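Here the structure is laid out as structure tokens; the discussion comes afterwards.
Missing here is one protein chain; the remaining ones are kept as they sit in the complex.
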Amino acid sequence: MAINKLTITLFLLISLAFSHCLAFRVEVQEFEPPQQEGQQGPGGGSSEGWDEEATNPYHFGQQSFKNFFQSQEGFVKMLPKFTKRSSTLFRGIENYRFLFQEMEPNTFLVPHHLDADYVFIVVQGKGLIGFVKDTASESFQITKGDVVRVPSTVTHFFANTNSTVPLRLAKIAVPANVPGHFQVFFPAHSQFHQSYFTGFSKDVLTASFNVPEELLGGLIRGPQQGQGIMRRVSPDQIKELTKHATSPSNKDKDKKDKHKDRSTFMSPFNLLTQDAIYSNKFGHYHEAHPKRFSQLQDLGIAVGWVNMTQGSLFLPQFNSETTFVTFVENGCARFEMASPYTFQGDQQQQPWFGPGQEEETEEEMGGQVHKIVSRVCKGEVFILPAGHPFAILSQDQNFVAVGFGIHASNSNRTFLAGQDNMLSNLNTVATRLSFGLGSKMAEKLFTSQNYSHFAPTTPSHQFPEKPKPAFQSIFNLAGF
Amino acid sequence: MAINKLTITLFLLISLAFSHCLAFRVEVQEFEPPQQEGQQGPGGGSSEGWDEEATNPYHFGQQSFKNFFQSQEGFVKMLPKFTKRSSTLFRGIENYRFLFQEMEPNTFLVPHHLDADYVFIVVQGKGLIGFVKDTASESFQITKGDVVRVPSTVTHFFANTNSTVPLRLAKIAVPANVPGHFQVFFPAHSQFHQSYFTGFSKDVLTASFNVPEELLGGLIRGPQQGQGIMRRVSPDQIKELTKHATSPSNKDKDKKDKHKDRSTFMSPFNLLTQDAIYSNKFGHYHEAHPKRFSQLQDLGIAVGWVNMTQGSLFLPQFNSETTFVTFVENGCARFEMASPYTFQGDQQQQPWFGPGQEEETEEEMGGQVHKIVSRVCKGEVFILPAGHPFAILSQDQNFVAVGFGIHASNSNRTFLAGQDNMLSNLNTVATRLSFGLGSKMAEKLFTSQNYSHFAPTTPSHQFPEKPKPAFQSIFNLAGF
Partner (left out) sequence: MAINKLTITLFLLISLAFSHCLAFRVEVQEFEPPQQEGQQGPGGGSSEGWDEEATNPYHFGQQSFKNFFQSQEGFVKMLPKFTKRSSTLFRGIENYRFLFQEMEPNTFLVPHHLDADYVFIVVQGKGLIGFVKDTASESFQITKGDVVRVPSTVTHFFANTNSTVPLRLAKIAVPANVPGHFQVFFPAHSQFHQSYFTGFSKDVLTASFNVPEELLGGLIRGPQQGQGIMRRVSPDQIKELTKHATSPSNKDKDKKDKHKDRSTFMSPFNLLTQDAIYSNKFGHYHEAHPKRFSQLQDLGIAVGWVNMTQGSLFLPQFNSETTFVTFVENGCARFEMASPYTFQGDQQQQPWFGPGQEEETEEEMGGQVHKIVSRVCKGEVFILPAGHPFAILSQDQNFVAVGFGIHASNSNRTFLAGQDNMLSNLNTVATRLSFGLGSKMAEKLFTSQNYSHFAPTTPSHQFPEKPKPAFQSIFNLAGF
């Protein structure tokens, strides 16, 4: 036993010495962007002149988005189908699409419907959403933190009712007809989007509306030839629109709810006024779970909001069944993740598993763990797949991100560090058999962290300034 | 404001003038089959010598069907997997197969089971279905409008008990093993279909049945070498078969229901004796919803039956989540639909998105709306995808069609015209912002139709006789 311990200690020292220098090399290479180029990205939302996306399939920079619509009044942009990046890694979330919508102050987005259900959260600004149903119309005032479920094919419009702040919405859509694909349908015509009434013959339209042909032009084309789907509105119109809107708090339920289920179903709720499920001085995490909110129930989608103070750490953890699609609203963070998958990160043509490559990558039973590291900043998206341990470090300012948790209905979260960490419950003999540590060392390892969920990062672990090696993939096996 | 209105009106007039002539051109081309050929299709069920299917993915003419079985006693035919036509458009209904079965008077279809659940509706005739279970056998008399759920692998047989009228059944199948594919299993041998006992060795069969080998021949081959799965039956046999059958109305529930759930589950109900959900002098629409009928519940399939008088219009509408597979039982109709998808309708080899083409067609955010128009007649099928606005115009006689609504459990229907039209609920300022109409004009547009759901088509909107242009795709962007 004594000899054994001696051997262990010796080996431990040697391996630590070795891992020490190697570890730093890896980190340097990971976190030292090529400074000689010295170019910052355009605006605060960039990834600071350093695009690592070419080797990290879980990170979607701003250039990954495609514009669905863009004008001076705002934009709607969308990430490609996740399976376009990797048909293997993202098959489980193939039928989900991430969108981001920004409307300038005092603008209106014309009524439309999607052949998709979606959920959005207001990440900034104030406005309203109007639902147009066959029995009635109902508008809700929306503000930062409000979560709204928009059911498939319900016609709705938006307005930014604020005169100074843009209205920013993060959305996750679940297509109804074609997995991963949806379409937007507009009853009214605009510059780049035809009215769906264009799909009908004139005789069908005149018979349908029982009006002379002359009136149809207004329906099909409208006079605003030059206007896009987002339009400037006057303060008077804002006033009139707002007059009809209910704010989530002052909603007079008794009067309106002829169709109770449906109404509740589409009523916004505010995520930030819910109690945070994790909270200390380093960070807060709010989560709306599909089991608690009827709006999210049938989609099985959770919505999370994390706010971390500068230099904090969201402790290592994993979700049991949920894959989170996470959008950064403020600041930058480093996200780190352990992945058992191998990526062909250096092949320019086919950076990750494309369709058809799946077969070769299936039986990966090599037992290697790959270090996935990315710096993610405002306007970018990163994916946290189920079962994969990850951690998030906020950087030089407050870090705010919202996440949509897919397949969340029966999912839970396991922390690997902090007071509630799972491994501290491993019994002594199993710990010793697994980690080969004396029980006291194991106790120390799994019990020294007094904080839960969020913890400080100590200054001793800053990244030293070292020259970056010529080229090395971020996906080197972690070589401790 | 005044100037604005003037501009609007001027523009409206100009654009209407333009759209007027163009619209007619489009319609002419759409509805003028090449009359110079002058050939009608064989019988009333044809598409009248004019096959537009090459350019309309939502329309399946009679030649699209494949024969599963055909003899003098009747036939069973089936549409190919919908994804064979378009893997993109029809991925959501990939696992559903449409079948049509017709049995001549006084015929019997031998017992069989499918590795698929299915639902059928009797569109014409009278007969019976017999279920053979391990505890008992149960037969039901079936007649026009009866809907029956046949669970996967339940052995059953059919008879047309009428001596003059064919028995016609429309079916939708949901395969259990292989998405979109199923097999039919017969315990008895017939001319073109082997008994599944053929799959066992003789020693297994003799041991299983504990009979001498000589008896097995009857099991495996049977004496009816020349007989197909549909067989003529004598009036005596009809009498004997019917003797055992329960008609849905006179069913003695207390006596039979040892296995209540299962029995109810497979009991026919008549759709046409249910109250019509939409009804006026122009048409009736009956619908069995999966939430109300336990037979349809787990499959989430709705069954609809529409009956329109000559020259009527089923007003523009869309379903929120349901895609309807619709079979025409009588007459002809024009169906019109607005689609945001682009079709490569003029490529002969690959008329629509085939497998592997999906990638290119994904990010269609062009905002164009395409006019889908088809004349559909008796024996043909058309698809109404969720979220897509469509309208149906009956032609020169009564139009009768049945539809199977897929993913119907939480779906609802929105009308875009008629008294209950959704757009009439858009508030004044939103209407003006969207359509650019004065509130009075908008009111006129959305409130002039006094009928709901079904409306007349006025004679002024008949199609003028004009020469057809040499060639033009039906999928021209609607060029109003």
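Labels for the chains are A and B, by order of writing; each one numbers its residues from 1.
As a working rule, contacts are C-beta pairs under 8 Å (C-beta built on N, C-alpha and C of every residue); 3 or more make two chains touch, one makes a residue touch a chain.
A quick note: this is a predicted structure, and the numbers were derived from the prediction, not measured.
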Contact with the hidden chain only, please: which chain A residues? 7-8, 11-13, 15-16, 19-20, 23-24, 26-27, 30, 88-89, 91-92, 313, 315-316, 318-321, 323, 336-341, 359, 362-373, 385-389, 391, 393, 407, 410, 414-418, 420-423, 425-430, 433-437, 441-442, 444-446, 448-451, 455-458, 460-463, 477-478, 480
Residues on chain B facing the left-out chain by the touch rule are 66-69, 78, 80-81, 84, 108, 110-111, 113-115, 130, 132-137, 139, 151-155, 157, 176-181, 183-188, 190, 192-204, 206-211, 213-225, 231, 233, 237, 240-241, 244, 298
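Everything below uses one rule, namely that only the chains that are shown with their structure count from here on.
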Relative orientation of copies chain A and chain B, as a Cα rotation angle in degrees, nearest 5: 120
With chain centres defined as C-alpha means, what is the inter-centre distance between chain A and chain B in Å? 40
